[in-house]
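Pasting a structure here, questions to come.
Every protein chain of the complex appears in place save one, which is left out.
After this line comes chain A, so read on.
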Amino acid sequence: MSRRRQRVPWVSYLLVLSGAVLMVVPFLDMVMTSFKGPGESGKLPYRFLPKGFDFGNYAAALHQLDLPVLFRNSATATALITGSVLLTSSLAGYALAKLRFRGRDFIFRLVLATMMFPPFLFFIPHFLILVHWPLAGGNDVLGRGGAGLTVSVVALAMPFLVNGFGIFLMRQFMVSVPDEILEAARLDGAGEFTLWWRIVLPQTKPVLVTLALLTFVDAWNEYIWALLISTADPDVMTLPVGIQLLQDYVDPTRTMPVVMAALVLSILPVLVLFLLLQKHYIRGVMLSGLK
């Protein structure tokens, strides 16, 4: 090993440490503010620490926000999206990696192409398609007359149910499953569905965890689309949308501590999951560099 490795790199430590402080301080400020009383936040001079650790703001957040409903909506949408992405990606990935059929190359290129389109191009048409969804929410066969699917919690998940990157990821990893094992099982009379479920899925479990985690985090944190759907129907409001609404319409100096308390509660599930499974998550981010 070189000499510069053995010396303690003080300058680097100082730099990385001050950067890390910059990263963490906003989160600490969020937690500290969530304990501040009504007369305490936003007052001059600024004080980092609260006078006492009172959980009143957390009670207020639960009360004012109907947090259980927001949690349920966020959880439902996230579960739908994560489940669907895992299922569709692993099914399609298996077909593209291990089955031979006409049109396979074309479909694989199509999947790659879907990753190139920016999401904002689809906001408007997706919303209109859901509004005019035939035979839903009071619509007729031609999609007229009602609010369509926009008044359902399914609408939160619809545009994210299939993910091009997910298919690509699963396909790349399933390619490396040895063909000999599959051929042997086929000779024993196993169907393709059995092969997928019994052989290929167990072998690609780590990638499935990674994909699940990436999808979960994105779905839980999604804001813009949920905002759009919640405007159409407040009953399907998600956590980020509900908290933002509270922030927007009530006196900010009074409600800021309550908003912070709600935010702490809302980011807690993802933060815990990330800290527990961060190896898988970070690998996912690295893999997304492959596309």
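Observations on the model:
Here, contacts are C-beta pairs under 8 Å (C-beta built on N, C-alpha and C of every residue); 3 or more make two chains touch, one makes a residue touch a chain; residues count from 1.
To be clear about the criterion, contacts and distances are computed from a predicted model.
The chain that is not shown carries the UniProt protein name "Sugar ABC transporter permease", picked from "PRC-barrel domain-containing protein", "Sugar ABC transporter permease", "Pyruvate dehydrogenase E1 component subunit alpha" or "Universal stress protein family protein".
Among A:Pro119, A:Pro178 or A:Pro206, only A:Pro119 touches the chain that is left out of the view. In the complete assembly, the contact with the undisplayed chain comes from A:Asn221, out of A:Thr76, A:Gln203 or A:Asn221. Here the missing chain is touched by one residue of A:Ala60, A:Ala75 or A:Ile107, and it is A:Ile107.
Considering the full assembly, A:Leu99 is the residue among A:Leu99, A:Leu135 or A:Ala184 that touches the omitted chain.
Residues of chain A in touch with the missing chain: 1-5, 9, 11-13, 15-16, 19-20, 22-27, 29-30, 33, 41-48, 87-88, 91-92, 94-96, 99-102, 104-105, 107-108, 110-111, 114, 117-129, 132, 143-144, 158-159, 161-162, 167, 172, 175, 191-193, 196, 217, 220-221, 223-224, 227-228, 231, 239-241, 243-244, 247, 256, 259-260, 263, 266-267, 270-271, 274-275, 278, 281-282, 285-286, 289-290.
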